[in-house]
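Let's turn to subunit A:
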Amino acid sequence: MLSILTIIWALIVGIIVLGFIAASAMFLIWWERKVSAHIQSRYGPMRVGWHGVLQSVADAVKLLLKENIIPAEADKLVWWLAPFIAIVPPVMAFVVLPFGKNLIVKDLNVGVLYLMALSSVSVIGIFMAGWGSNNKYSLIGGMRSAAQIISYELPLIISMIIVAMQAGSLSMQKIVLAQAGCWNILHPNMAMAFIVYIIAATAEINRVPFDIPEAESELVAGFHTEYSGMKFAMFFIGEYTNLFIISAIAATLFFGGWQGPILPGVVWFLIKSYGIVFVLMWVRWTFPRLRVDQLMGFAWKILTPISFVNLAITGWLLLK
Partner candidate 1 sequence: MIKYSKNFVIGIWSLIKGLAVTIKYCFRPAVTLQYPTQKRPMSDCYRGLVGLHPEKCIVCYQCVKMCPTACLAITHKLEDKKKTLETFKYNMELCCFCGLCEQVCPADAIVMTKIYEISVYDRKKLDINLLDDKKYDEWTHTTIK
Partner candidate 2 sequence: MRPDEIAAIIKSKFPQVKEEAGTNYIIVPKESILEVAQYIKNPPLGMDNLHCITGIDRKEKIEVVYTFYSIGEHHGVTLKVNLTPEDLNVASLSEIWKSANWLEREVYDLFGVIFSGHPDLRRILNPYDWQGYPLRKNYSNPDFIAKPRM
């Protein structure tokens, strides 16, 4: 009896989460197009719905109806699996995201560790896509992506560890509760950790100025050059879900998560997350792209030392 209830509960939660993911990704795609358009003195999508708000739905329908083209020389199995592997980690990350005081799928006591583990998995999907397409541009894109994500893993993880040290727990809820009096971002060492985190996270999800795996002007579209229809849409949804995830993690770890006056917790959480998303979009539509060796150099020569120093300082502050 208990097990049936659990399964039903799990199904309901799963449907809600998946629904939220799809809605969020579609909203973010529309929003990105609007933000970019207004930055560029344009209107962006205006036809489908009020100010084109349903544009993403129309695009999704179009992509669903599109022919699924498989390159003749592709490594079929790898090529088929890649989009699924790329989309699963961001979906799984929703498990530990605290939307509100009780609004969390499962408050794992190793929540931060779980997120770190998941962020390393998505590179496999991207690399498989690059390899399986049997396209030289895609291969270069996949290789760049692997090198990039592995480099940026380190500063990303260290800056998350700093927060965990401060809170004394790896559980996401406990980290939020630890910020009850004062948001983490208000401590100078935490602010530094936030900057390192947001840079490394931007690199993790391959956005400008770190979008070298896609690098439109060099590699055409990088790892997803050969994908069409729904498979392309899966990469796309995965990318935008990732964008939301890293913003949500940043909001949780540094901006006090769902805590805030008057409004309910979930509203505060979404406001903070989408605020960070907006900043990332704003950055994306302003800056040029770094070159691959500069990107690596930046990760190893600047970000990693800074985060190590930051780690040492935080440890000293805690022990003092």
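Please note the rule applied: a contact is a pair of C-beta atoms (placed from the backbone, for glycine too) under 8 Å apart; a residue touches a chain by one contact, two chains touch by 3 or more; residues count from 1.
Here is how the candidates were picked: all candidates are chains of the complex that A comes from, given by their letters.
Because the structure is predicted, anything quoted here is derived from the model rather than measured.
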Among 1 or 2, touch partner of subunit A in the complex: 1
In the complex, subunit A residues that touch candidate 1: 35, 37-43, 46, 282-283, 285-287
